[in-house]
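Sharing a structure below in structure tokens format, with a few things to ask.
In this view, the complex is presented without one of its protein chains, the others remaining in place.
Let's turn to subunit A:
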Amino acid sequence: MNDLLEYTLRLGDDALIAAQRTGEWIAAAPQLEEDVALGNVALDQLGQARSLLQYAGSLDGRTEDELAYFRDEREFRNLQLCELPTGDFAHAMARLLYFATYQHLLYDELRSSADETLAGVAGKAVKEVAYHVDHATQWVLRLGDGTDESHRRMQAALEALWPYTAEMFASDDVVRRLSVAVDPSTLEEEWTRRVTAVIDESTCERPTSSYQHSGGRSGRHTEHMGFLLAELQHVARSHPGATW
């Protein structure tokens, strides 16, 4: 697989799988405004996924639908952070804080990529993701600095997802060879600064776990990924070629 295709799939799969999980909150969020907000966040992520998977598909002759619906688990390149089960609302906001802050830094750099398509997608997405970061930040502050129960849950969520954050910044030969890519290891310092600033202000403790999971970029996923894909793909696979 060529490096540009591999890289574009990573970004596209992150956005696609994040959209699938975020979308699970629609009609299940704690209040109506939050259903709407998370529906919009998921739609932004899905739009980014479509642009990226269309581009990936153009590089090897597949459509966005073939890439989304007809690849198996080991062919997906997304971060494990994106596929973890929904959990409670504090988990959703911890994940959005971690992931959107990463996406924001990434897209901001990718805007000046020499690859015009990647730069174009990033230039659009960075504005959308800025709203996601803001939304997650407001909730982490409110829950962390809220009641004893909301504080306890926010703390638990921040800690539970922390071991899945280092994977975002793992550098490898693909990103080092590919001059149009952003080497994610260059984003870690600023990401840590921004995220810990929010955690500190929320009165939660910074997570201390040093163990970090990895494998998503090479197609090794958690046991939750298969169930997610079954839900995402079963209609398209049951009725291949169907249109509506």
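The rule we apply is simple: a residue touches a chain if its C-beta (ideal position, glycine included) is under 8 Å from a C-beta of that chain, and two chains touch if they have at least 3 such contacts; residues count from 1.
Note that contacts and distances are computed from a predicted model.
From the set "Phenylacetate-CoA oxygenase subunit PaaJ", "Chemotaxis protein CheA", "Nucleotide-binding universal stress UspA family protein" or "ABC transporter permease subunit", the protein name that UniProt assigns to the chain left out of the figure is "Phenylacetate-CoA oxygenase subunit PaaJ".
Taking the complete complex into account, A:Val121 is the one of A:Leu79, A:Leu96 or A:Val121 that touches the chain left out.
Among A:Arg21, A:Arg50 or A:Arg153, the one in contact with the hidden chain is A:Arg50.
When the full complex is taken into account, the listed residue touching the unshown chain is A:Val133, out of A:Leu4, A:Ala68, A:Leu81 or A:Val133.
For subunit A, the residues touching the absent chain in the complete assembly are 33-34, 36-37, 39-41, 43-48, 50-51, 116-117, 119-121, 123-125, 127-128, 130-131, 133-135.
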